[in-house]
Each structure stands twice: as C-alpha cells, then as structure tokens.
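Removed from the display is one protein chain of the complex; every other protein chain stays in position.
As written, the chain order gives the labels A and B, with residue 1 at the start of each chain.
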Amino acid sequence: MLALTFETFRQLTVDGFFRGCSYGLLGVGFALILGVTGRFHFAYGFTYTLASYLGFTFAFRVNWPFWLSAALGVLLAAVLGALIEAGVYRPLARNAGATALLAVFVAALGIGIAGENLIRLLWGANTQAFYGPRKVGYELWDAIFINFDVWQAASSIAIAVLLAAMLRYTGLGRQIKATRINPDLARTIGIDADRIYVIVFFLGTICAGVASFWYALKYTVDPGMGTLPVTYAFVVAFLGGTTSSPIRVFVTGIVVALIEQYASIWLSVRYTQTAVFVVLVGYLTYLAITQSAWYVRVRTRTAAGV
Amino acid sequence: MTVWISYLDQILLYAALALSLNLLLGYAGQVSVAHAAFGAIGGYTMAYTTQAHGWNFLLGTALGMVIAFVIGTIVALPALKLTVEYLILLTLGVSSVILGLVVAIPSLGGTYGLINLPAVDLFGWHLRSPTDWLIPSGVAMVLVYAVCHRIGESPAGRVLKGIREDPVATGALGKNVFAYKVAVFGLTSALAAFAGALIAGWLRLATPGVFGFSFSLTVFAIVIFGGMANLTGTVVGAAIVVLLEPILERVIDLEPAKAGYVELIVYGLALAVLMRLRPQGALPEGFSVWGLLRGRRQSTGRIEMVADWVPTTVQRVVEHDPAHEEPTLEEEQRREHAWHDAPVVLQTKGVSKRFGGIIAADELDIELRRGTITALVGPNGAGKTTVFNLLTGAVAPDAGSILLHGEELVGLQPHQIARRGMVRSFQDVRLFNRLSCLQNVMLAVQGQPGEHAGKLFLSPRAVDRAEQETRERALAWLRFVGMGEFAAVPAGALSYGQTKLVSLARVLATEADVLLLDEPASGIDTKWVDTMLDLIEQVRDQGRTVCVVEHNLHVVGRLADHTYFMELGRITAQGTIAELTSSPRLAEVYFGT
Partner (left out) sequence: MGRDVDAGSTPAEGTGVVAAPATNGDGAAPLLVVEQLQAGYGRKQVVFDVDLHVHAGEILGVLGHNGSGKSTTIRAILGINRPFGGRIVFDGRDVTNAGARQNVRAGMAMIPSERFVFADMTVTDNLLLGAANDPDGDRRARRLELVHELFPILRDRAGQLAGTMSGGQQRMVSLGMALMASPRLLMLDEPSLGLAPAVVQQIFAAVRELADREGLAVLLLEQNVGQALRIVDRCIVMRSGRVILEETRDQMAARESYWDLF
C-alpha cells in the first residue's frame, strides 16, 4: 500500500482530474456517436491517432505554424470520421439488414486495423516526439502539473459544455436529440437522419482529435496510441450513458480517472488499469442480473432503420 | 524450406484457435473479442507450470483448459441476458482484465512475459524444429476441428444456430438457452486454452504481446473471412492471414517489417469490403469438406427471392371445400356445445398481472379444451398478447394459477412449459432465417438425443439414427403445410405467407398438446388466409387443443368453437361469435360510440 500522505492524495487527485478531462472528452465524443447512430465505431482509435499524426506532419514536415497545423490535423481527422460513416457504415448497414450491428463492428475493426498499420507504413512504427510550446510547470497545493494539462482541461471542458449547449438550445441540437430518442418519429417528421449521422460523426471525431493532440503534445505520437483511448472512450460512454447529456458523460470520465488514480493507493500501479475494467465487468454483470426484461438493450437503432 | 514448414505450423495452430471461436461466434452467434485472452490462460498456465514447476506439458495444458473453462462459464452468466453491443463490451472488459492480471502478476513475467520455455516434451519426444511440430500441430487442429464439427453439425449445433438467430424463439421451442450458452462459452474457452498452450509451446514463450488484444482481433478476422459456421473456411482463413505476409515479402519484394504492415492493411480493408459485400463471410454456411465427401448438396449462400407461389392446398380448398363459406348459426351452436363437452386441457384461475399502473390481466379464468379451437378477441389494448405471454411463462403473473393437465405452470421457465406440451407461434413469425425450412422444423422436434453432448460423443450411431428419424418427421410436417418442396430453402428467402406456413409446421412438430397461435392469419393475402385456416382446422380435427388470438373477426368466425371477449385485461363475455356480435354493449366497446 502506498504511503498515503495528504500531499500524495492531492497529487493523485490533480492527476486524476486532468486525465479525467481527457477520458471525459473521449467519452463524450464516443457517446454521441454510439447514442445517436448506434454504430460500434471501433475506428475511433484510428481517427484519434491520425489527428495527431497529421498535425505533426503539417507542423514539422511541411513547417506550417504550430497551432494551425494542430487544428488542421483535428479537422481533417473529423472529416475522415464523417466520411467513414457516409462511405462505409451507411451503405453497409443498408445492405446487411438484421446483422447490421455486427457487420458495422467488423468493418470498423477492419478500418481500425488497416488505418493503424497504414500509419506505421507511412510514418514508421517508432514513437515520435511532438514538440510544441515550451512546457511550464505549476504547483498548486503541493501538486505538480504543467501548462499543457491546464490547456487540455480547459479545452476539453469547453468542448463538452459547447456540445451540451448545442444539443439543448439549437435547432440542430434538437434534431440530433430527436434522432437519438426516437429515430422512426424523427424520420416521420422529415428529419434527414443521414445528414444527422454524418454531422454527429464529425463532432464526435473532433473530440477524439482534440484529446489526441493534447496527449501527443504532452507525451509522444505512436501508431498504437489509439487502442487504449478507444477502450476508455467505450467504458466512459457506457458508464456515463449514451443517451445522457455530455456534461454527465464528462463527469463520469473524471470519476473513472479518479478511481484509477486512487486505486493505486491500495493496488500497485500495475493493477490500476485493470481495476477500471473490473468495474466495467462488474457493472455489466449487475445490469444483467437486475434487468427483468428478457434482454437488455442499448438505446441503438434497430435493423429496420438505417 | 524450413520457413514454409514453420508457416504451416503457424497456420495449423492459428486455425486450432480460430475454430473454437467459430463455434462460439459463427454457430452460437456470441460475439466475443476475448478469445485470445482465453488462449493466454492456456499459454501462461502451461508456461508457468512447465518452467517454474517442471510439470508435464500435457498436464499443464489440461490445467489451463480447466481454468479457462471455469472462467468462460462465469463470463457466460451475465452474457445470457446481454445483447450483442453489451456482450462485445463485456468480452472487451474480460479480455482487458485477464491480460492486465497476466501483466501485473510478478511471477508471470510482467510485460516481458515468460520466455525461454523448455522445448515441449511429449513423452520423451522433444519438439524443437518446425518439422517436429508439424504432426502435433496437425493432430491438434484436426482434433479441434473434429470436436467443433461434431458439435456444430449436430442437433446441439442446430440449437446453437437457433440461439444465434433468435434466442427467444429457440427457448419457446423447449430448449434451455441458458444451459447452451454457458456450455458453449465454457467449452470454447477450454478449446482456446488448448490452442493457446500449443502456441506458447511452439513459440517457447508466453507474452502479453503474443496473446494481446490485436491477436484477438486477428482470430476474429480469420473466422469472419472464412465464413460464419464454416469450419473449413476458418482453416482457409488462417492460411490467408498467415501466408499474406510472406507472399507480400517475396512477390512484391517488401522488407519484412513493411510487409507486416501491408498485410494488416490488406486484411483490415478486406474485412470492411467483405462486410459490405457478404456480411455472412466468404464461404457459405454449412460448407465443409465432410459434406463434400458425403456428396451432400450445398445450400446456396445467397438469399434470393423465391417466386410468387401459391400452395396447392388452396386450390384443393377452393375446388372442393364447401366449408369455405361462413358457418351457419346452427353450425356455430353445435360447435359451442361440442366445446363444452370436450375435456379441459388447460385452465387458468384468477390470473392477474399489472405493469406499473396498467392492468394487463385481471382475474382471468380461461379454459382450453381438447380437440377445439378457442379464440381471444377484443379491442386494442385488451390484453390478448399478455395472455399468451402469461401462459408460456415469458411473463410471471402476480396472482392466480395456470394448470396444464392439472399441473401447475406458474413459476416455470418458457422452455420448461414448452416441454410440458404448450407451445406458441409468434405474430412476427420469428423463423431462423439462415437455416433451411427443414432445419427450422427439425429444431422443434422434442427429445433429440443429439442435443446432449454426452450422447453426441459416446453414442454416435444412436444419435445419427435419431437424427434421420427427426428429419423424416420434420419433412412430414413441412409436407402437411404444403411446403415440402422448400425443405432446403433458407427461411429468409421465403415470402411472408410461406413463412407463416413454415412457422405453423414448426409448432406442430413439437407435437405439443396445446398450440397457442398468435395472429396466424394476419398480414397475409386472402388466398393464404384460406390455406392457413384449412390447416388449423385439420390440426383441430386431429385432436389438438388450439387457442387463437386474432383481430380479423372474419377468421375468428370461421375457426372458433368458443370465443372469449376481452376488455382491458378482463374477460367480459364468451360464447359463439354470433352471440358476441349480437350484443350492443360489445359493439360499443369494440367500435366506439
């Protein structure tokens, strides 16, 4: 057991908070996609990775201004996310009928695998350092963090709040919510579900891209960087609820990260990541036991829809 | 040359692992991404016991299989009630937990794993070179193939496929879906551990990298490539996946590292493209070398629309049957009296059910009598569907009792009630689309020895004989409903009217005493309606007990010997249709004021 000083506790909390902002943003993006479209978008990790690699390339190979490159990387990755929906998932779901969910999952898997290795092929398999602005350290209440952490947290929170506001107050947000809540009725009143899906993929991938950029800036880029974030995105989206407000999902991300950090008090660091998954498995088991309905259903589209 | 033998070993071992996943995924429809993690259990157990404790290879492998079996069974418990999305998530979590533990436990080597394992020692024969491994890996693959094939292509495998297509309908035919799921998870996990131990022995190491999540995805891809429920395809898939890299290296002259990436890019894209073109996989289901050798014709993989076709019984009915017209008043009275004279087979007493604030059933006293057709009618929301759900055990009543041949049914599971002799058809038909019509009906036959693993392996000849008998009986029922020529056609290719006929054959094949038919004539055109009604009347004349829920009063008028009128969960009137339709109050209830 880690010697628990108040100092250590504060550090863990601060670390947990910042990591949680990242998990939260990932979860928000993924929850939006899964909740509205029902696609098991495993290729989320690929778009995550690509955003940083593109930013890296624009900044250090083409030598464009740093922040512009980063933004461009995120944007292009988001466009790719939208294209995957329009070009792969949508025609596939139409064709596959009853087995649509599995087919989309497998296709997403395929794109994810292909994408990750395409990155390896084009950029090399090694990790690359992603240099940017100078790191500046801060200390607050005996806990140490850096300026990147602060910017990451601020932007993550801002995006989550903006998304929540959009869903709540704008016409587009209303249409997105309607498509999520009752897709059949949405189509009946003339909402273009195809267009909504594409928009949702774009927005969700922006979340992934931004989270990816901050990670790359603080650490490195490497082709496999997307696998673990996708898993966390899944977990946070699921625990937070795919039909919940982005704020709630975001907070769930912070909670998950804090659990992970605090778990290191009792468990050696080797086990803390596993602890998160144990929580996931436990929660799923709990759901299965308490559901009186014959089958537990995520609020996703049925095969009768797109 | 040795390097190609090494690839061959790899193909055989990968295939051994993927075959058990095909049984789980392709036959039973359980989407698991944790398969390599179960392989890890086998690999690590074998590695640890042989390296640290000097165990015999086979013993270590056996222990790994036992552990994997137990964990697999535990995983199956929540998996029973989860839909595909949740199941993927669950197996993702389980895989991460297993791998996380394997990395974390110090004696298992951490992120480096267990390396420099001693060469596998099979009773003095040391397996060192790829050539040494050729026969053992071949034997192992054939062994796993044989087990999976025996189960998959047996009556038990048919039940697994039913679970894959529609677990609720499978349960309604008397199969214990829960037990099958637990068994298949446990078994395939143990088989995965078996393959995993061999892979670890062949590599002489067990590391998180080897059994990591990306390996799970590779194995998953092999099964998808080869085709669901297609064991030969899995072997082919393994060959494709393993050989792609060296081919790329040599033919396109790529350096090894790059060839590795291109390979993964190719088969990642291939997965996506395959799903777009053929969601069920490259080779059709049921294709197997065994089948080819036996000369059996392969069922077509592509589902094509069967031409518009009218059953022959309709022509017979239209030409000969005077009962095509409405029954007269005297006829109705006669049938009502016959109903009262017939012995009671099913009886409900005071059955009630509330869903929240809504009363779905209120003190229901219903009698179904032998050799008669009883109908349930009422306006929308009267609770007719709930009655069927209560009778079959899909929903448990709050109060009351349901007696079949005097035996209490309340508290029993749907599959137990089906076995005791009461089955239902579904309003939305629920045929198993990727199975042929014959297989759909064969699944319904009760008491098949081949559904038990023990009998399957220990008394194969008895099982095969029983299977032949099952096939004949199923075919007879298909012919009875006029669909005999469509025995080999996948149910998904039929028109709606045809599916309703096959669905009737399916419930008939259970030989249950009581048949609950949910809207048998709904949604089909007139000529089909007459066929259906004719068949139901024949079934009644054969002495079965039939209960029908219908909205089409025309149909009810022709069929029913006795009718219950339901309103908001209560039975407020009963008798002949003439009696019910002559009541002004009922007219007001049904049609409004």
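Convention: contacts are C-beta pairs under 8 Å (C-beta built on N, C-alpha and C of every residue); 3 or more make two chains touch, one makes a residue touch a chain.
Keep in mind it's a predicted model, so treat the numbers as computed, not measured.
By the touch rule given at the top, the unshown chain touches A, B in the complete complex. Only one residue from A:T5, A:N126, A:N147 or A:N182 touches the chain missing from this view: A:N182.
Counting the whole complex, the residues of subunit A in touch with the unshown chain are 97, 171, 174-175, 177-178, 181-182, 184-192, 243, 304. Although one chain is not shown, part of subunit B still touches it, namely residues 305, 326, 379-381, 495-496, 519, 521-527, 529, 551-554, 581, 587-588, 590-593.
In this text, only the chains that are shown with their structure count from here on.
Taking each chain's centre as the average of its CA atoms, subunit A and subunit B sit 34 Å apart.
Here subunit A touches subunit B in the complex through residues 40, 88, 91-92, 95-96, 98-99, 101-107, 109-118, 120-121, 125, 227, 231, 234-235, 238, 268, 270-271, 273-274, 277-278, 280-281, 284-285, 287-289, 291, 294-298, 300, going by the rule given at the top.
For subunit B in complex with subunit A, the touching residues are 31, 77-86, 88-90, 92-94, 96-97, 100-101, 103-104, 110, 168, 213-214, 217, 220-221, 224, 257-258, 260-262, 264-276, 279-280, 394, 433.
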